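The complex appears here minus one protein chain, its other protein chains still in place.
Chain naming follows the written order as A and B, and within any one chain the residues start at number 1.
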Amino acid sequence: MDNIIEIKDLSFSYKDSDGKLHPALHNINLNFERGTYTAILGHNGSGKSTLAKLINMVLTREDGDIDGSITVCGKEVTGDISDEDAYDIQCRIGMVHQNPDNQIVATTVEEDVAFGPENLGVDPVEIRKTVTEMLKAVGMEGHEKSAPHRLSGGQKQRIAVAGVLAMRPECIIFDESTAMLDPQGREAIMKTIDGLHKRGDVTIITITHYMNEATDADRVIVLNKGEVFMDGTPEQIFTQVETLHSVRLDVPQVTELFYKLKKAGAYDGGLPLHTEEGAAALKRLLDSKKR
Amino acid sequence: MIRDITLGQYFPGNSLIHRIDARAKIIITLILIVAVFAASSGIAFAFLFLLSLIIFILSGISFKTLIKGLKPIVFILIFTTIFQIFFTRTGNLLFEWYFIKIYSNGIIFAIKMFIRIIVLITTTSVMLSYTTSPIVLTDGIEGLMLPLAKLGVPVHDFALVMSIALRFIPTLLEETEKIMSAQKARGTDFSTGSLMKRARALLAVFVPLLASAVRHAFELADAMICRGYRGGKGRTKLNKMKFRFSDFIWLTLAAAALAGVFVLNTYTFSLFNGTFVL
Partner (left out) sequence: MPIIFENVSYVYGQNTPFEHKALDKINLTINENEITGLIGQTGCGKSTIAQLCNGLYKPNEGKVTVDGVDINADKKNRKENFFKVGLVFQYPEYQLFEDTVEHDIAYGPKNMGLSEDEIKRRVLDAVRFVGLREDEMQKSPFDISGGQRRRAAIAGIIAMEPQYLILDEPAAGLDPQGRDDILSKLKKYQREKKTSVVIISHSMEDMAKYCDRIIVLSQNGVYKCGTKAEIFEDPAALRDMGLSVPQITKMVYCAKELGVSFDRPLYTVDAAFEDIMKMLGGGDGK
C-alpha cells in the first residue's frame, strides 16, 4: 500500500505562554492512502485541526510537545527536518483554510492563483496555463481580472482552492473550508472536492463538522477528545447511530429515521445515508407491508 | 456599501493614456513636474497648459470628474493667486488705493502660479490616479526600484506589503462599517458628548478592528507559507510588465516637451507697450 501520510503513536500538547501544557491529541495511529478521500469529523476541540496543522508543519516542536511521529511522502516531519525538505513537503501538501478572506493575497483573482507557482519560480508562460486550468477546475473561469473583495464567500473560497491546486500538490487538506459559507457556497466547494476526487490524482482530506459533507468520502474518521473514536466507511460510521449520539454528533436525517423505524421493529434492512436511497427504501418498506 | 468606494479615484478605461506602461507614466509625470517648475516665460506656460489639456482629452476622463478632483485645492488656488496679486511689488504700478498696490508683475505671477498649480494637479491626477489602478502603480514603483534590489534594498518585500495593504483596505473598511453599526446598536454615540466620551466610543471600534487586523495577518501568514512563500528570491511573475515601443515614444515626447520648455523660456514678449513682460 502506498501511504502518503503515516501517523504513528502521535500525541501532542499545546504549550501556552506560561509554559503550561494543554493536551490536544492522544495516541493517534492513522495512515492515509494515496488518492483516497477521507473526511475527519469531530467537534470543536476534538483535535481535528491540530492534526492537520501538524501534518503541514504549521505547528512544530516550538508550539508544543510532540510524541510519536508523522511521516509525509516518506519524510518524518515531526523530527529533525532540513528547511529544504520542510519546504518541499509544504508545497506537496496543500491546505485550504476556513476564512476565505484570509487566504487571498493578491488584488486580482489571476494573480492570486498565480501566487503559489510564482513562489516556486515557475515560468510565466507555464503559470498562465496553470491559472487558466485551475480556474476552470473550480468553475471560476472568466473571473481572472476580478477583485477578490467583490466576490461572494463561496467564490472566494473556490479561488483559494484554485490557488492551492496551482501548486500541483499531492494532497489537499480542507480545514473546515465550508464553515463560513452559505448553502450555495458550501455546495459549490463540495462539488469542487468531488470533481478533484474523480480526477483521482490528488489525496483529499476534509475536516468538517457537517455530517452530510462526509457521506461522499471513501473513509470517515471521527475524532473525539483528541483520540480516534471511529474509523471506517461512511456506511459503517453513520449506521452506528447510538455511538455517534453518545458523542453528540448528528447522523443524516434519513439515517436517523430508518434507525428509529428499525428500533421500533418496523424495518430490518440496511440504514440508508442518502436522500434517494432513503426514498427507495421507504417505497420498498411500504410495498412489502401492502402485500 | 463602504467597500464600493473607489480606491484612489481610478477610472477603468482603455484610452491612449490608460495603455501607457506604469513605469513610463511615473517617469513622464516626473519630467512634466520638472517642466512645470522650470517654465518661466509666458509662452512656455501656454505650451504646458496646452499639453496638459491634450493629456486630459486623450485620457477620456470627463470634465466633471476633473473639476471634482480640483475642488479640494480651490482654497489654495485662490489664496496663492490673491497673495501674488497683492504682495508682489515689482513691475509697473497699475492700481493704488490706500495701502493696496497692484503691480503688473503681480498679475503675471498670479496667472503663472494659477496655471502652474492647475497643470501640476491635472497631469499628476490624470496620469497616475485616474488612469492607473493602485495595483498597477505599485507594480510600476516596484519596477522602477528594481535596480536598488541589487544594492540590498528589499524592493520585493516593500511591493508585497503595498499590494497586501491594497488587497485588505476594502476588507477592513467593510469591517469598520460593520463594527461601527454593531456598537451603535449597543447604544454607542459617536457624534455627541464630551471629548472623553467620544474617545471611548472610538475605542469600541478601534479595539475590535485591531484584533481583527491581527487575526487577518496571522492567518494570511499561515496561508502564504502553505503556498510556498519564502521571500522574493527565486520568484517569477505571472504578469510581467511590458515596455512597448509606444512607451518609448511617450517618454521621448515628454523629454522633448521638457526641452521645449527650456527653449520657449528664452522667448519673451511684451504687451500693452511694455506694461506686461511675459
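Methods note: a residue touches a chain if its C-beta (ideal position, glycine included) is under 8 Å from a C-beta of that chain, and two chains touch if they have at least 3 such contacts.
Please read these numbers as outputs of a predicted model, since none were measured by experiment.
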{"item": "Touching residue (missing chain; options B:L30, B:I54, B:L93 or B:V207)", "value": "B:V207"}
{"item": "Residue among A:L30, A:A106, A:I173 or A:L249 that touches the chain left out of view", "value": "A:L249"}
{"item": "Interface with the unshown chain - residue positions in chain B", "value": "1, 4, 175, 178-179, 181-189, 203-204, 206-208, 211-212"}
{"item": "Residues belonging to chain A that touch the chain removed from view", "value": "43-45, 98, 152-153, 179-180, 182-185, 187, 209-212, 248-250, 252-254, 256-257, 260-261, 264, 266, 275-276, 278-280, 282-283, 285-286, 289-290"}
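The rule we apply is simple: only the chains that are shown with their structure count from here on.
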{"item": "Euclidean distance of C-alpha centroids - chain A vs chain B, Å", "value": "47"}
{"item": "Complex contacts: residues of chain B adjacent to chain A", "value": "3, 135, 163-164, 166-167, 170-171, 174, 215-216, 219-220, 222-230, 234-240"}
{"item": "Complex contact set, residues of chain A against chain B", "value": "56, 58, 87, 90-91, 94-95, 97, 99, 101-108, 110-111, 114-124, 127-128, 131, 147-150, 160, 163-164, 167"}
